[in-house]
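Shown here: the complex without one of its protein chains, the others still in place.
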Amino acid sequence: MTLDPQPRTDFPGEAAPAREPQPGEAEDAPAQRFERKGEPETQGHDVTVKGLRAFYGASEAVKGIDLDFHPNRVTAMIGPSGCGKSTLVRCINRMHEEIPGARAEGEVRLDELDVYGDDVDVVAVRRAIGMVFQKPNPFPTMSVFDNVAAGVRLSGGKADVKQVVERSLRGAGLWEEVKDRLNEPGIGLSGGQQQRLCIARTIAVEPEVIIMDEPCSALDPVATLRIEELIGELKRRYTIILVTHNMQQAARVADSTAFMLSGELVEVGQTEKMFTNPDDSRTEDYVSGKFG
Amino acid sequence: MTTLQAVSPRRRRTDRIARGLLLAGTIVALVPLVLVLYYLVKKGIGAWGIDFFTTDPSGRFFGDPGGIKSAIVGTVLIVALATAIAVPAGIGVALYLVEYGKKSTFANVVRYFVDVLTGVPSIVFGLFIYIVLVLGNVGGNFAGWKGSVALALLMLPVVTRASEVVLQLVPDSLREAALALGAPRWRVVARVVLPSALPGLVTGSLLAVARAAGETAPLLFTAFAVKATTLDLGTQMNSLPIQIFNDVRQAQDRLVERAWGAALTLVVMILLLTLIARLFQRRSRLT
Partner (left out) sequence: MEAATATTRGDRSVLERSPLARLPDRALRWGLTLLAGATLALIAYFIIRLYIEAKPAFDKFGVFGFTFDNNWDVSKGIFGAWPLVVGTLITSALALVIGVPVAVATAIYIVELCPRKLRQPLSMMVELLAAVPSVVYGLWAVFVVIPKLLPAEKWFADTFSFIPWIGGGTVAGPNYFIGGLVLAIMILPIVSAISREVVATVPVEQKEAALALGATRWEMIRMAVLPYSRAGITGASMLGLGRAIGETIAVTLVIGNAPQIGNHLFAQGYTLAAVIANEFGEAASNHLHRAALIAAGLVLFVLTLVVNGLARAFVIRAERKQGTRIAPEGAGA
């Protein structure tokens, strides 16, 4: 658990996640079921963003944001198109700076470590903070097996690659479907399967945090549902940051939700509160569909 | 507390070495360019002079070898005629492909064969013209205009390909707007398509001219070579590439010196053409 030295707008006064199931409590409505999937499996890592500003050339897309992503929780980022939520999360795993002319200022801490520190290797950061993209992007010239193994092979083959691949595919809920097709091209799978393949590829390198940037927007509803179930599972081992433009998805999957508008953080809090009784009127307008 | 998994020194080293090699490869690629230009200027400037440009090669092995006047005149005339043949024809074929043929089978066959033409070695063009025009004794033996035809064959696919790209860049909405106003197709082509594509077409044509100006092989057995300046394209004519080629093969000091001077002249001409072509490219609103 992290100690908050400053008052924050998320869990006021609480140090523990608010939704542990009480013994004897009845089964909840389906909309809440993802949050109840039991205790964290691994001690999670938290991400703390402090005073983050991000620029594309001269234009400022993220205007000074403080935000905390709690361990073993799913935090959703919502907001209208162009509000800066994708830019923000890309600053966390330092992908933002890959865009020509783009830069970021401020602090992003993975536990105690500032990933923008002077002697921090960006390559190591990206291994620790994984990313799943909006459009599934398996490597087209590689088989299913090679795709999952791709990241692992980068750092040398100390681990038994086959074991890691199977473990990762199971972790992504894809093993049964592809175990007989491991040598087939990765792009031969369906859209939903490809995205789970990308998730398997990401968890194969054992990151601490997984960023998912609108992972279901290119998928059909059935595939979306499977991935949402998977997210509920994954949070037991990782800290998940989920960018989504689908508010119902945030309501189904996320423990806390942060609402951004025009590069600023408007409000962040427990998901249920954000959607039923938010503090800020702008949040209220957005979640009730008045704009965006 | 997080400690990031360190990136192994081996990986870092591989990354550095690989990037170094890629940079080295790029430098290696540019070394010949620098060297060629350097030696051209160093050895060629010495040959330049008023006499150099105003006298013909004397053909004398010893003593004054003369200048390159006939070569320059010949190149200008032969290439000019080649351009007059190839550019209208090339743009015409491109117009057909873009405006009328489009994706039809016939058009695709034409495209394929134009592609084939780009790969034909320049000496084969010369051979072909030799067979058809020289052996066939069409209007005499060797002649400047036959060299022009050989060069035109070489330029044709280049102009066609480049023009096709440019013409395709003219937005269909422009054509449709004109057609919707009731203009007949030929007017649309003449008044709308060609003018907007013009800078790009000029670029493509100038680059083809620059290429043709430097070609030797097509002229070897078509225009042949003479020493005296002549303005008559119906007779044998000298040209810069042929002059340089012959001088190099003779390998006698003063001739080699003249060869460097001629080479510098030729490269300057080509670079000027290329520069003008690129300037037109900047003015194009399409690319």
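What to note about this one:
Labels A and B are assigned to the chains in the order they are written; within every chain, residues are numbered from 1.
Throughout what follows, contacts are C-beta pairs under 8 Å (C-beta built on N, C-alpha and C of every residue); 3 or more make two chains touch, one makes a residue touch a chain.
The structure presented is a predicted model; accordingly, all values stated were derived computationally and were not measured.
For the options B:85, B:123 or B:276, the residue in contact with the chain missing from this view is B:123.
Interface with the hidden chain, as seen from chain B, comprises residues 7, 11-12, 14-15, 18-19, 21-26, 28-30, 32-33, 35-36, 39-40, 43, 89, 92-93, 95-97, 99-101, 106-107, 109-110, 113-124, 127-128, 131-132, 135, 153, 156-162, 164-165, 184-186, 189, 203-204, 207-208, 210-211, 213-217, 220-221, 241, 244-245, 248-249, 251, 256, 259-260, 263, 266-267, 270-271, 274. In the full complex, chain A contacts the hidden chain through residues 93, 95, 98, 100, 123-128, 130-131, 133, 135, 137-142, 150-151, 154-155, 198, 201-202, 205.
Rule of thumb we're sticking to: only the chains that are shown with their structure count from here on.
Touching chain A in their complex are the following residues of chain B: 1-8, 10-11.
Every residue of chain A that touches chain B in the complex is listed here, in rising order: 45, 110-113, 120-121, 123-125, 127-128, 154-156, 208.
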